[in-house]
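Structure provided below as structure tokens; questions to follow.
Removed: one protein chain of the complex. Kept in place: all other protein chains.
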Amino acid sequence: MTEKFILKTTELQKSFSGIIAAEDINISVKEGEIIGIIGANGAGKTVFVNMITGYLKPSSGKIEFMGRDITGIKPREATHIGVCRSFQVSQVFMTMTVKENLMIAMSLAKKSGLELLLPLDDEKLSKECDKILDLYKIKNQSNLIVSTLSQGMRKLLDISMAVVGNPNVLLLDEPTSGVSVEEKFGIMDIVISALKKSGTTVLFVEHDMEIVERYVDRVIAFYQGQVICDAPPSKALKDKKVIKYVLGS
Amino acid sequence: MNFNILRSWCKFVLALCFALGSILSISAYAKDTIKVGVVSFLTGPAGGPFGVPAKQGAELVIDAINNGTMPAPYNLKGFAGAKMNAVFSDESGGGTKQVALFRDFVQKQNVDAMIGYISSGNCMAIGPVADELKMLTVFSTCGTPRLYEEKLRSHVFRTQANAVGDSLAAAKYIADVYFKGKITTASKMYTGINQNYAWGQDSYKFFELGMKVYMPSAKGSSKPQFPKLFAGQYGSEISALSLDKAKIVHSSFWNGDWEAFVLQSMVRGFFKQKIVVSSVGGSGVDSLGKKFPDGVVMGTRGLVGLNVRDNKDPMNEWFINEYKKRYKAWPLGPSYQYARSVLAYKIAMDNARERNANKFPSQQQVINAMKGLRFKSFVDEIHFARGDGHQAVHAISYGVTKYNKAKGEPGIEKLRTYPASCIYPPAGVKSEDWINNGMPGRKCD
Amino acid sequence: MQFISTVFLDGLVYASYLFIVSLGLTITFGVMKILNVAHGSFYAWGAYLASISIIYLGDNEYNSFLYYFAIFLSAIIVGIFFGFIIEKFILRKMYGEDIHLIVLATFGIFWILEDLILIVFGVDPLMPYYPAMELGGIEVVGVYQGVYSLTLAALAAIVAFICWYFLNKTKWGKLLQSVIFDREVSVSMGINVKNVYLVTFIIGGMLGALGGAYVAPTISVSPGFAIDVVVMSFAVVVIGGMGSVPGALIGSLIVGMLRAFAVHQAPVLELFIIYAVMAIVLIIKPQGLFAPPKPRKI
Partner (left out) sequence: MYYGFGAYAVAMCQKYFGMTDIFLRFFIAVAAAGLLGFALGFILRRYREIFFAMLSLAFSMVLYGLLAKAEFLGSTDGMSISPSTILGYELGRFGLLYFICFFVICAIVFAQAYLRSSLGHLTTAISDNEIRVEYLGYSVEKAIHIKYVISACLAGGAGGLMAASLGQVDPDSMVLWSVSGELVFVTIMSGLGNILAPFMGAVLFEFIRTYAFELAPQAWQMIIGGTLLAIIFFSPGGLWSFFQKLNFLRKKNND
């Protein structure tokens, strides 16, 4: 049975000097699934994402990826095996242009060792880069410095940088936070359609229930470090506990 | 972190600049004025007690020569008839920086000669460069014997005899004056505190070697101290020396280090327990005045400064009077040493001009005239007798400090003078070999 | 026994001196996050001002109590005067800039003040030996020690105590600690950080100047003597933990004792050993032995 799951966590736990941030998390993810992670602030969503992508080391428990134990690996190793992520606050290179951002991401994904000493801006890479920029609809901004962009644009760039490595599992941490209402659905449409095309497994943390309802196959709800619900959206959003602790009414 | 990469560029450029400088240099041909760089410590801890008196000594003599007011036989106006335009420069900052400045003097400012340098480290650094650039350079004060014993120099002269004599004279003085009659084993032991660079290391090394010859029964301590130049605080070193059984303490400290050492050790009764032999501590005697401890064996590196204050030689009296008139202070050792270098240059210039049928001499002619030159300076006789006629030797005197209550001035007693033939090896013999062979042929009377 | 006690005393005296100087440095760093190279200038100016006043007092044979008064007064004057000028007109304009840039600015200030000394006081060394001479020496386990140097240890102890009391027992101290801990939060709590910075910088400067003023009677005060002090107190602060008061204490004790031991046993290693310890501490515990806690920012 295990082989069918691309990502699986067992009894995952994390505590910060006595305070428990995540407890008994058992989640299995199938390939190609799109999962929404919901929960109030401080419920442990980001901690969960951070543990899987190696930013935090779990206090105990196990994370398996394609049957391999990846508990406590380093972020860059996670990236190498195909677990990539975006960030709640977009983590991009602020003083560089959009294109340079993506070019770096791409060259790191494609080249290794001494190849990295070759010039960054070769034509092949540049063309590929344009394609992706096109896909994420930020091609018009490609020569702007990132710090001048809107939050939405930065989010897109952030996600596109996470995608260039062709990940097996992509974790998006609040892809629409800080993004204006008008931009929100546009972004998600772009992202999800692009990802569906490549068949990537996606986990994303989200506050906005409209988005969750619209895009995900399955919802995982967190409350005080524990998973309180794991079900398809139609069911999960009507769950009593979810309504009480997550939706807050 | 970008700095790391970029900074290296800067130095490439620097190197480039120097190289460019050499293209632009054209050798000057002045007749009625000559330009000479005079380098001494103007800043830093060595400025007050050494560099500035040195500069003043040079200034005084240069002005006197330019105006023809030196006493006879040096009252002929000018340097081979030309007036000297002296450019004073600061010696601090380390050998590498001094080399850079030296190149600047030679290649950009087109000086006719260079005079000066106090620190042995700087002399060692400048020596090879002076030869490379073919620039007549007269060192005034530095004392490391390595300068000529490692290699002969073509363009470098030194009016100051090297540290070998200072150290040997110190050892001989100790043997002659202190090691008389019955002495305990402990008081026959000696140690030292010297700065950790050429001058300090050499000074102690030759003191030790000298003691072995003059007092074969005396023993050296296993832990002589070598603090860093300009360290300033010697609390621990003084304790270590106090704990050491050795009674004799040799020190070649100079500049602010010496004064700091005296101050710090004085309050700790150090001078009552130990016999301190200082080869160059004259400057501290004046600045501390009546506080300066009596009974310190003091050398002044030649017949200069403190040890010749009462000398009645007319040249000496002229120098002391003029100096006191102009600068309101006694001339110190370095004042004499710089004045001697200027004098040597003048005499060589004048002689070269004479030999050149009264025409202005070329640099090579001056060098030829200076080679092996023997002349009388303020008290002593300077003879370029070593290092193929480039390194001077002269007599060295030691005395014991004794405050002169009647005059209200520091004074010196039990003065003994050792002629050059007593404390320097014959020409062509390495000092170390000579001493190890028991100093054959030395004449001390 | 004699050896141990002598090494201990030597180390203690040197450590006390380092402590006073590096305390100022570490406080400045702790509060303002500025590595102040110009700290050496405070030291030098303190020493010079104390020197000329002591020489004046000594030459005119005033009461010897006045020497100490002059030392403390010079430290306070130098601290306030230069501290005020440097903080108010230079550093204040730079907060928030790149940390390296600020270090360089203090480097520039150091250069300027260094030459200003030459212009104001000249190149002649000053030797304000009167207080040290007056107290003379006493024999401790067979070795003469300068009494004046030993009082340095007492001074260091007093300074350490005052500092501890101030930081832990007074309202002002608490305020300062909160600024050290988290500047942003302190601002939002309504603390006038600007004033705290100014006062801190002045106090740090005073301590540096006090170190210089107090050792002046045992040294020959001459231009350029402050550079080694800056580097040495950097070493102390780094070993102890930048911005930590107990760190400065422990750091200076370590450096002082090590140096004393090296001088007695292996003079060649004297310089090397201090920096080697500094490097080792940095490798094992980069924040230093007693680094102040850092707020967690997520």
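Note that the chains take the letters A, B and C in the order they are written out, and that residue 1 is the start of every chain.
Just so it is clear, contacts are C-beta pairs under 8 Å (C-beta built on N, C-alpha and C of every residue); 3 or more make two chains touch, one makes a residue touch a chain.
Being a predicted model, the structure only gives us computed values, none of them experimental.
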Omitted chain's touching partners, listed by label: A, B, C
Residue, one of C:85, C:187 or C:268, that touches the chain absent here: C:268
Touching the absent chain when the full complex is considered, from A:96, A:144, A:209 or A:243: A:96
Sites on chain B contacted by the missing partner chain, in the whole complex: 1-20, 22-23, 42-43, 88-90, 93-97, 99-101, 103-104, 108, 120-121, 124-125, 127-129, 132, 195-198, 201, 226, 228-229
Positions on chain C contacted by the hidden chain, ascending: 35, 90, 93-94, 97, 99-101, 103-105, 107-112, 114-116, 118-119, 123, 227, 231, 234-235, 238, 242, 268-276, 278-279, 282-283, 286-287
Interface with the unshown chain - residue positions in chain A: 53, 55, 74-76, 78-80, 84-85, 87, 91-96, 100, 103-105, 107-109, 111, 115-121, 161-162, 165
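Here, only the chains that are shown with their structure count from here on.
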Most contacted chain pair (by C-beta pair count): B-C
Distance-maximising chain from chain B - centres being C-alpha averages: A
Whole-Å gap between the CA centroids of chain A and chain B: 75
Averaged-CA centre spacing for the pair chain C and chain A, given as whole angstrom: 51
Complex contact set, residues of chain C against chain B: 2-3, 6-7, 9-11, 13-14, 17, 100, 118, 122-125, 127, 129, 132-133, 135-137, 143-149, 215, 217-220, 222-225, 228, 259-260, 263-264, 267-268, 270-271
Of chain B, residues touching chain C in the complex: 3, 42-45, 47-49, 51-52, 92, 223-228, 230-233, 235-237, 239-240, 242-243, 255-257, 259-260, 263-264, 266-270, 273, 287-288, 291
